[in-house]
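What follows is a structure written as structure tokens; I'll ask about it next.
Only one protein chain is missing from this complex, and each of the others stays in its spot.
The block that comes next holds chain A.
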Amino acid sequence: MYQADIYATKTFLKELLERSTTTQGQEWLTKKMELIDAEGATPKDLYLAFSAAPRFVGREPLHLSQHEIEMANLIRPGFNPSRWNAAQTARTLLILSQPYQDGEAFRDTIETLFNTADMGELVALYAALPLLPHPELFRSRAAEGFRTNMGDVFEAVALDNPYPADYMHEDAWNNMVLKTLFVGKPVFRIYGIEKRSNAKLARILSDYAHERWAAGRPVSPELWRPVGPFIDEAILEDIKKLFSQPNELEQEAAALACAESSCTPARELLNAHPQLKSRVENGEISWSLIGDKALAAN
């Protein structure tokens, strides 16, 4: 029923928020959280506070320290609010103040907010998914988030968010990874990308690369990250092609993919590129470095 201790989460988020809002903002929020939690609270109390949050707490970014990022990860593995802002944090605190013993009722309230949300509200709701009780009730909502074409909203559900890796079924997960590449967002910010890699995804990504090559379009080097462990005869041809690309990032991606493969021809392919091989072994090449560089080159 729980992904994170709700009390601990609320305490943590409130402390983070203190630095990014005013005393009045904190007081307003505390009052609203108590109101929503109180006996006899109506849905209206939550709805009004949820929308109005930015005008009372502002929109300052949270600015987490390295220690706080680690704390977040202790509260909920993969939880990373380092890109959150004050309003979003307050909105999360408000929905976590909602009674949640009755899962269906909790889900209905959250769904009502989703169904009438504007863009800032959608970002807050999707990014809060890994903290909500009854997480299994929000699978189709998360899948809906993968379908959006609003960039910030897609990022909120797909990137730096552990909910998809922990709860989405394989097809939905694969769809999300493909879409991330399709819209040019950084794959290295998908939480759990290694853990959830699978043979079907590798095949889908290889097909997608072929489509791009046929159209004379560049293929993101990050595409090969989930492919490495599933290199087979067909994909081996793709990797050979990568080694021959003029772009160094693509060669590095090929080397990393081979290093993650247990198939003998892939290991041999890597041996044939000793320079790249030693850079992989020295840790000079990593997927997040490739992702960073690919993003910068965009």
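Rule of thumb we're sticking to: contacts are C-beta pairs under 8 Å (C-beta built on N, C-alpha and C of every residue); 3 or more make two chains touch, one makes a residue touch a chain; residues count from 1.
We adopt the following convention: contacts and distances are computed from a predicted model.
Missing chain, UniProt name from the options "Carbohydrate ABC transporter permease", "MoaD/ThiS family protein", "Hydrolase TatD" or "Ribose transport system substrate-binding protein": "Hydrolase TatD". Of the candidate positions A:A4, A:I36, A:A72 or A:L113, contact with the hidden chain is made by A:L113. Touch with the hidden chain on the side of chain A covers residues 43-44, 47-52, 54-55, 112-113, 115-116, 118-121, 148-150.
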